[in-house]
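All remarks here apply to the structure that follows.
Note that one protein chain of the assembly has been removed; the remaining protein chains are unaltered in position.
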Amino acid sequence: MSLYTQLFYSAEVNALFSDLETITQMLRVEVALAEAQSNKGLFPKAIAETIKVSGITSEIDIEKLKIDIALGGNAAIPLVKQLTQIVKNKDSEAAKFIHLGATSQDIVDTVMVLQIQEFIDWTDKKINLLETLLIALTQKHCQTIMIGRTLLQQAKPTTFGFKTAGWLTAVTRSKQRLQEIKKRVLVVQLGGAVGNGNPNIAFEIQEEFARILDLAPSFTWHSHRDNLAEMAGLLGILSGTLGKIAKDISLLMQTEVGEVFEGAAAGKGGSSTMPHKRNPVTCAAILANTNRVPHLVATILSAMPQEHERSAGLWHSEWEVLTEIMQLTGGSIEKSIGLIEGLEVDENRMLTNLELTKGLIYAENLALALAQKIGKSTAHEYVENACKKAIQEKKHLKEVLLEMNIEVTDLDSLFDPKNAIGLSLELIDQVIKKY
Amino acid sequence: MSLYTQLFYSAEVNALFSDLETITQMLRVEVALAEAQSNKGLFPKAIAETIKVSGITSEIDIEKLKIDIALGGNAAIPLVKQLTQIVKNKDSEAAKFIHLGATSQDIVDTVMVLQIQEFIDWTDKKINLLETLLIALTQKHCQTIMIGRTLLQQAKPTTFGFKTAGWLTAVTRSKQRLQEIKKRVLVVQLGGAVGNGNPNIAFEIQEEFARILDLAPSFTWHSHRDNLAEMAGLLGILSGTLGKIAKDISLLMQTEVGEVFEGAAAGKGGSSTMPHKRNPVTCAAILANTNRVPHLVATILSAMPQEHERSAGLWHSEWEVLTEIMQLTGGSIEKSIGLIEGLEVDENRMLTNLELTKGLIYAENLALALAQKIGKSTAHEYVENACKKAIQEKKHLKEVLLEMNIEVTDLDSLFDPKNAIGLSLELIDQVIKKY
Amino acid sequence: MSLYTQLFYSAEVNALFSDLETITQMLRVEVALAEAQSNKGLFPKAIAETIKVSGITSEIDIEKLKIDIALGGNAAIPLVKQLTQIVKNKDSEAAKFIHLGATSQDIVDTVMVLQIQEFIDWTDKKINLLETLLIALTQKHCQTIMIGRTLLQQAKPTTFGFKTAGWLTAVTRSKQRLQEIKKRVLVVQLGGAVGNGNPNIAFEIQEEFARILDLAPSFTWHSHRDNLAEMAGLLGILSGTLGKIAKDISLLMQTEVGEVFEGAAAGKGGSSTMPHKRNPVTCAAILANTNRVPHLVATILSAMPQEHERSAGLWHSEWEVLTEIMQLTGGSIEKSIGLIEGLEVDENRMLTNLELTKGLIYAENLALALAQKIGKSTAHEYVENACKKAIQEKKHLKEVLLEMNIEVTDLDSLFDPKNAIGLSLELIDQVIKKY
Partner (left out) sequence: MSLYTQLFYSAEVNALFSDLETITQMLRVEVALAEAQSNKGLFPKAIAETIKVSGITSEIDIEKLKIDIALGGNAAIPLVKQLTQIVKNKDSEAAKFIHLGATSQDIVDTVMVLQIQEFIDWTDKKINLLETLLIALTQKHCQTIMIGRTLLQQAKPTTFGFKTAGWLTAVTRSKQRLQEIKKRVLVVQLGGAVGNGNPNIAFEIQEEFARILDLAPSFTWHSHRDNLAEMAGLLGILSGTLGKIAKDISLLMQTEVGEVFEGAAAGKGGSSTMPHKRNPVTCAAILANTNRVPHLVATILSAMPQEHERSAGLWHSEWEVLTEIMQLTGGSIEKSIGLIEGLEVDENRMLTNLELTKGLIYAENLALALAQKIGKSTAHEYVENACKKAIQEKKHLKEVLLEMNIEVTDLDSLFDPKNAIGLSLELIDQVIKKY
């Protein structure tokens, strides 16, 4: 755990990408390869068994591994060397069959996919939870009237449930995308030296290898990184959606707005110098991640034009960055769940804020009502004048209209927020019934 | 056409995004809205008809429009004003029904989607063509032996067809992605002022509006931009794949490699000072686009945390950038087609280059053959020594091995490139039979 | 002028980068080269004179030029061809001396530098104006008390002049950076085919060439783009600073805050559906640019590892992007000037907003006063309790303190905003006296 792990990240996600876990996955892949090859008759199953019992993370000299990575240029080369020595100590014959026909990138890439697989599984669960929370929030507040704001200005009323329904639909689309990408990204890499295979990794072995790892086989993608880029991109999108939610909440938490709050925890969000403050600490953490992820996604896209059969540098630039994208997005997911779970809504403040413009937010309602009589642009102009008057004279718009003797039947109802929320309830219903 | 239009872009794609075309699409959307509303009985069809015959691009004062955009902050506001005036001149009653219940962003966003729709259609066709060309190239060169290169070093033999099969599979995956995104991105925007609708844009009207425009209805996405970001991301991926192809070709065109060439055209690729040069001009143009697109995708992702019901700035930052992404990717697609179409392959040079290492590229073959006898790591070491000797004494590896009296049956066949291309042919077959 | 030119850009800056202007600059460079060479005796001055009178933009067939750019791969090749033909028509002898010893990139790069030079000159003037406006604003409002906000929460009082002094210092640092970069970026490119020169562009000719263009000579930088990247970076920084100002203003313009406003212009910032709104249109435009520029700067940085003596693609990717960076930043500068010039400040609202927390913003003041007596952390805790009580009981903090019988001398003065603005006035003074 580094200094900022608790603030920005999810401990569960970070654990998927620890050095130990990565080494464990590399060993898992080497073992799966031997198993597949022995299952398909390349060598006796006993040999695969020996390799399997040798491929134990605790046997690896990790500090030596880290040093040797700088010589070999990737993690698979020194690991295979250590694994071979461990097996040799048990059975020198078996040692000949480790990593047979494979190339380092086969291992490194397949490990990345396995980690993506675990991350997708984790994310699926968490997004389901987030959806459940957002559905409940939407249902609870479907009629909680608040002002809608465009360009940071009060515009006209909506409901808080309508706002959260929008959050929900965006989250759900990201869930769909993650489902769709599985068929492309959850594939093994097993191409050998320059990707065109060899008898030791023949297609039936690749299929068996994939089956063991619960992945699909694939044409070599050593220097075709579109699936990884797609994964990065989808997380960039999910991260953006979570950032949008955090942005909204942080704005609603402003002292001058005060409609919604992060849940309080003992000691949370306190300021060292201003004891009364309740800072949007969780929103800030999510927004920090949100600012970083797009650029990391672009890094993966920039890494795509990889030279020939294996790139000198662009491939290497993916490793830490893909991990970072998953870690940051994972952090944002976990923190968003806490954020929605603990969210406090001040319905009274929402109502109070609706009156801040002294009726001006009902101007469109009024204009629409008038438009039926005197045409849209005339009505627009008319209401604009009334608004100007209201502003100049610091009066309520209703008062001005009464003074101007405008013939509007049922003026009060036009200034009733309940009548100004458009189709919020119907549209929310349509969303909710899909779940 | 600007100075670099011909170099980087596709004239056809650029035409989809011209100012005139954008205005035409805005008018199309306003007309469709009126048509939908009258179809659903909001007002007489004659009114919609009047609006339709008025919504003509040539009637718009474009210079005035451009100036007014800076006042209103988007293109819809002044266009609606002009359109209203045009209709008013014909029928002051009809003028009341323009843009009814809609907000500017409804129009601007729906226009963006319509342009995306046209771009996807164009891209579909072009990718089909590119696929066809790559299939033919792959079939033609499935047995054309060349060296595979990893980390820019000669590694071991492959075939040119295997290389192009890799290009093909990546292009096809981008085609799939574009199919999958249609259901999400090809949707109308019709939410009204703060997105929660009103009777003038009730759900049945939204459905009709969508039907007329050949799009789908959708929950308001004024400040949820994930679908646009997904579109941007997919083009970033496609752009990266095309960049990878151009990178490979530009490297293969190097004077010292000389295996593959851009097709020559009169005057193309000439240097002002070196009359003998044949520059990879098309590759350079594609690679230039490839360097730009990832950053533009990130711009769209960075624009995602849009405030409340409509953003002050982030929304605005999408307009030109989404267009640029489509224009640059469109340019790369068109240029890639030309590139593959005209590609010249020097099969002899490929064979000659295979001999540059004096047999060292067959070292793995040899090591694998030996591994069966003496174990993988011993064989590896053994061959390593032979290679060192060959390098030091500047001899062919085969010669060294003969001197070292290594018992390898059928040494010649181990140095025959035909026997060193792994499973290239089978793997290519598997790819091709999917089309 | 394109659809969004008025909204995001400066017409003056865009004019510096028009196609016509670029062609004019290319001709200027070719003419300067001939002039330098004849001045240094390479050929008679009459020849340079003939080239000069021929290098007229109106003589160039621009449409043909645009088409030929796609063949040659850059703008200099076809331009030199056309210029040569124009000169030949006058004096076939003179035509031999055009572009002598130079390479296309010499011309294209030097033109880019000349455009940067003009842009810096323009920016210098505009930043001076912006500084002047900010100094006046700071002086006018040095004592205008408002709340300072951290993490979007009211924190403690400051003055509006202190806020604008911060804007001012950041703008001034960008001005300094632009001064410092001149010595590096305002240099000619004149290296010939592979950059290592030739007798036709010997060092003394390079010096003369530079002198004529009011630039400095330089070691060849065909594939060393650090100076251009530095220029891009500095504009990214300036753009960020202007974005920070626009961000602040757009937040202060929120309906619920209402402390500061963009100047109103007829028709500006109106909404098509909400007649009462006054949108931060100018802020939105600046913030849109601000979201785009960082990614364009990264594009230029990504383009830096250019291969060998001239890159195949990375160089080409700079052209439009450097221009875009200058255009977007230019737009933001011009719009920021308008923004500051027209800024409306509502001092009363600022005072009203100070009371929103019912005294809580003075908690630190209080804690500091108490800290002297009972220690910092105890005081902090004490005040925290008082604040909680005030919040729970919806009372003013002062009232709660009176109830709690806390011994603070001169309680009123601790709740007087004038006594809570720290060293605002002194610190502003220190800033202002530097100008």
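As written, the chain order gives the labels A, B and C, with residue 1 at the start of each chain.
Assume a residue touches a chain if its C-beta (ideal position, glycine included) is under 8 Å from a C-beta of that chain, and two chains touch if they have at least 3 such contacts.
No experiment lies behind these values; they were computed from the predicted model shown.
Note on the undisplayed chain: of the listed residues C:40, C:244 or C:349, the one touching it is C:244.
The chain omitted from view is touched by exactly one of B:255, B:392 or B:405, namely B:255. The chain that is not drawn here is touched, among residues C:115, C:189, C:282 or C:302, by C:302.
Within the set A:52, A:99, A:244 or A:380, the residue that contacts the chain not displayed is A:99.
Of the listed residues A:7, A:129 or A:216, the one in contact with the hidden chain in the full complex is A:7. Taking the complete complex into account, A:316 is the one of A:316, A:349 or A:395 that touches the chain left out. Chain A residues in contact with the hidden partner, per the touch definition given at the top, are 1-8, 19, 22-23, 63, 65-73, 75-77, 80, 99, 102-104, 192-193, 246, 250, 265-274, 279-281, 283-292, 294-296, 298-299, 302-303, 311-317, 319-321.
Seen across the whole complex, the unshown chain contacts chain B at 147, 149-156, 250-251, 253-257, 271, 273-281, 284, 295, 298, 302, 353, 356-357, 360-361, 363-364, 367, 380, 383-384, 387, 391, 397. If you put the missing chain back, the residues of chain C touching it would be 73, 81, 84, 88, 92-93, 95-101, 148-152, 155-159, 162-163, 165-167, 169-170, 173-174, 176-177, 180, 184, 192-200, 202-203, 219-227, 229-230, 233-234, 236-237, 239-241, 243-244, 246-248, 251, 287, 290-291, 293-295, 297-299, 301-302, 304-312, 364, 368, 371-372, 375-377, 421-424, 426-427, 430-431.
Operating definition for what follows: only the chains that are shown with their structure count from here on.
Computed from the mean C-alpha positions, the centre of chain A lies at a distance of 24 Å from the centre of chain B.
Residue numbers of chain C whose C-beta contacts span two or more other chains: 250, 271, 273-274, 279-281, 284, 295, 298, 302.
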